[in-house]
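In this view, the complex is presented without one of its protein chains, the others remaining in place.
Let's turn to subunit A:
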Amino acid sequence: MPSYDTIIIGAGHNGMVCACYLARRGQKVLLLEAANEIGGLAAKREFFPEFQVSVAHSISHFSAKVIKELNLESHGFINPSLALPTVGLNRNGEHVVLAHDEGGAASLSGVSEKDLASFKNYQTLMYRYAAMLKPFWETVLPRIGVGGIAKAMTYAKLGLKLRLLGKSDMREFMRIAMLPARDLMDEYFDNDLLKALLSWDALIGSKMAPRSPNGPVVSLLYRMGGDFEGAHYLPENGIESLIYSLRSVAEASGVEIRTNAPVEKILIQGNESGLKVEGVKMPDGEIITATRVVSSADPHRTFVDLVGVENLEIQFANRIRRLRSEGYVAKLHLALHGEPKFTGLAGPEGRMIIAPSMDTIEFAYDDAKYGEFSRQPVMEVLVPTRYQSGLAPPGKHVISAHVMYVPKKLKSKWCVDAREEIKNKTIDLLSQYSPGLQDLIVHAEFLTPEDIESNFRVTGGNWHHADHVIDQMFMMRPTYEAAQYSTPVPGLFLCGAGCHPGGDLTGAAGHNAAHEILKP
């Protein structure tokens, strides 16, 4: 008799969501987390004594369905009523600000009348597309060519949704879905800051720049599927409240959670009828058996390291090995002894994007794609202490910045000096927008994708576990034969960001995986 119905590897938010659903349906679930904290990339951690931050710092589209079904709000999660403004920072203080009011209506300032008018059209169209796609992010997309009517219906529904857009919108969708972000923005707008700001969420996390093809607009629409139509937010008590409310639900549902529990191998037994998962092996030799193992570790780590290629057929293993999962986003964390001031802003408000134009983003990418760090990086800056207390001592602050593009594989190899150099360069750049910042810094931490890989056990340090690009999306995510959460190894499932629909704090992958596992 296996000891557990299900072992889940990784207590990132997806592993926890999946655990909650399974346990609530009566399964005996063990959740094993390698780190000493739960939360994965969203875990709150002390990066300097008394200063805390999480790698993922804001939410754009966490699943409303998961919040409701798991009743997260009665476990401490407080959905905010207001989204964060997104600010396209200008050195001279003439910023572009995109904000949403309580009713969700967007307002844009700092741009011409012409851009304002275009924005209305752009927004209307994009929201329609985002709304059309939304249901599919929370659906298991069937394998092509197998299965009966029910499966065919999923695709028929997508086709129908497309048709319901009406002929001209449908045509337009087919056209722009595959456009590079640059072409889409150039078609609509003149303002460089605005274009860079709006394309940001099409690009961040994957190996993508404004001129890259391969579906950035689809990625953007994915992120626009949230409550605030693409605007990010912070729960009132921070990202941690999402993680802690999930833990609370998990514990209340009987999930056993173990931290400091890195799984060494997924145990697989083989006989003439094929392979079957038996459980997991821990570093101290402990063997824990289960009917199934569900991994929220990234696909590469799950299959190549934990399963082992000898248990996989050659072409499948090769597709996993060739998943594009190099990270290009680094993190800068600053501990400050006062509130940073930004030129032209009353306070350090919202998500501040430092990207003067799409060319700046493109050039930053050009350096990185050849293995160097960007001569002029671009970044997204948030001061979480502005919204949440407890992350730093009273009066002190934290800056969290996503810095692009920092390659996982630096041509000259990552070393202390290289990290110092890019860190200082990033701080210098940030200081141009926030004069006096240097004097406030108590401590600065810079995490390269390589650091993220080793600290958070995510291959490539990749935001999405594997690039969120069109050939690695939908029923091809992470690759066929593993895209419906089940895998070629019976009893082994995936539930992390490397599955459909992708990364970000959404809970959708964990939700969909549980749905697939529980299906009659």
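One rule holds for everything that comes next: a contact is a pair of C-beta atoms (placed from the backbone, for glycine too) under 8 Å apart; a residue touches a chain by one contact, two chains touch by 3 or more; residues count from 1.
Basically, contacts and distances are computed from a predicted model.
Chemist: Match the chain absent from this complex view to the correct UniProt protein name in "ABC transporter permease", "Dihydroorotase", "Xanthine dehydrogenase family protein subunit M" or "Glycine cleavage system protein T".
Modeler: Matching the unshown chain against "ABC transporter permease", "Dihydroorotase", "Xanthine dehydrogenase family protein subunit M" or "Glycine cleavage system protein T" yields "Glycine cleavage system protein T".
Chemist: Where the complex has a chain not shown, which of A:Ser3, A:Ser74, A:Ser107 or A:Gln315 is the residue touching it?
Modeler: A:Gln315
Chemist: Of A:Pro135, A:Pro262, A:Gly344 or A:Pro488, which residue touches the hidden chain?
Modeler: Of the candidates A:Pro135, A:Pro262, A:Gly344 or A:Pro488, A:Pro488 is in touch with the missing chain.
Chemist: Which listed residue, A:Gly159, A:Pro213 or A:Gly270, touches the chain dropped from view?
Modeler: Per the contact definition at the top, the residue touching the missing chain is A:Gly270.
Chemist: Residues of subunit A in contact with the chain that isn't shown?
Modeler: Per the touch rule, subunit A residues meeting the hidden chain are 269-275, 304, 308-318, 321, 488.
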